[in-house]
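What follows is a single structure, and I will ask about it in a moment.
Shown here: the complex without one of its protein chains, the others still in place.
Chain IDs A and B follow the sequence of writing; residue 1 opens each chain.
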Amino acid sequence: MVEFRYRPDEVTEQPSVTLDAFLDQSNATAVRLEPDDDARALIPFLDRLTLIEVAFPKYRDGRGYSAARILREAGYKGELRAQGDVLVDQIAFMRRCGFDSFAPEASLNPEAVARALSNYDHVYQKAADSAVPIWKLRHG
Amino acid sequence: MKLLTGNELRSGAVTWWTGNGWSIHVEDAADVGEHGEAILHAEEGARRVNAPYIIDALPTANGPRPAHIKDRIRALGPTVRADFSLKPADPAAGDWII
Partner (left out) sequence: MYKYDNYDQAIVDARVADFRDQVNRRIAGEITEDQFKPLRLMNGLYLQLHAYMLRVAIPYGTLDSRQMRMLAHIARKYDRDYGHFTTRQNIQYNWIKLEECADILEELATVEMHAIQTSGNCIRNISSDQYAGAAADEVVDPRPWAELLRQWSTFHPEFSYLPRKFKIAVIASAEDRAAMRLHDIGLELIRQDGELGARVFVGGGMGRTPMIAPEINPFVKADDLLSYLEACLRVYNRYGRRDNIYKARIKILIHEIGADEYRRQVAEEFAHVKTLGIDPPLAELERISAFFAPPAYDASDVEPDRSDPDFAVWLDQNVKPHKQAGYAIVNISLKPIGGIPGDATSAQIDVMADLAEKYSFDELRVTHAQNIVLPYVAKRDLHAVWQGLRDAELADANLDLISDIIACPGLDYCSLANARSIPVAQKIATRFADMDRQRDLGELKLKISGCINACGHHHAGHIGILGVDRKGVENYQLTFGGSGAEDVSIGKIIGPGFDEDGVVDAVEKATEVYKALRQGNERFIDTYRRVGMNPFKEAIYG
């Protein structure tokens, strides 16, 4: 269930299909990526996708962070959802990688999530979010 | 015999299950028999211990002696810092570990 969402549009609860099913000429508009799926396989179809769900079966498996950035770097504008073993202390990094909705398996404390998202005013690197890296603030 | 040990959550100090609580002294440790897992989960859940586990030990006249050197070092302290041993005045403490 989507517990945190940082998009202005309405949730469209459409069932997502696996990457294999999607590539097998599905006309689905929602896809679910498992950690070992290649996010780049979706690049030709980003225009018609409204939801990409990235599975985190275990929080220690960080492949989904790269998947998210790759999709955003390719211009994907739809909903990018982290689903599964998603924990409070990962949400800030996930936001920076381009996720804008979260469906954690175990419910999270909204106050703790808000704190985690507002704890750092600045970032060192350019990523998939709009945060301006410190080097750019230093040099304009 | 089986002992239940772990570290105190807040201080990190090595601690031993005594049958009705925790002690930093291995001599106080009680045989948990078949009940180790149940006590472990209850005590971990209550956050009275961190990273608990069950070990084998031999009963001796001076109390239980853990079967593995690692737990004997845990019980007394680093062998290279006698000043930090739980028994700094006991010349036999080193032999007890090795």
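We take it that contacts are C-beta pairs under 8 Å (C-beta built on N, C-alpha and C of every residue); 3 or more make two chains touch, one makes a residue touch a chain.
Keep in mind it's a predicted model, so treat the numbers as computed, not measured.
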item	value
Hidden partner chain, touching residue among B:19, B:59 or B:78	B:78
Contacting the left-out chain in the complete assembly, out of B:12, B:59 or B:88	B:12
Interface residues of subunit B (partner: the chain not displayed)	7, 9-14, 44, 47, 50-51, 67-70, 73-74, 77-81, 84
Sites on subunit A contacted by the missing partner chain, in the whole complex	35, 59-63, 65-67, 69, 73, 87-90, 92-94, 96-97, 109, 112, 115-116, 119-127, 133-139
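Keep this in mind: only the chains that are shown with their structure count from here on.
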item	value
Chain centre separation in whole Å, for subunit B relative to subunit A (CA means)	45
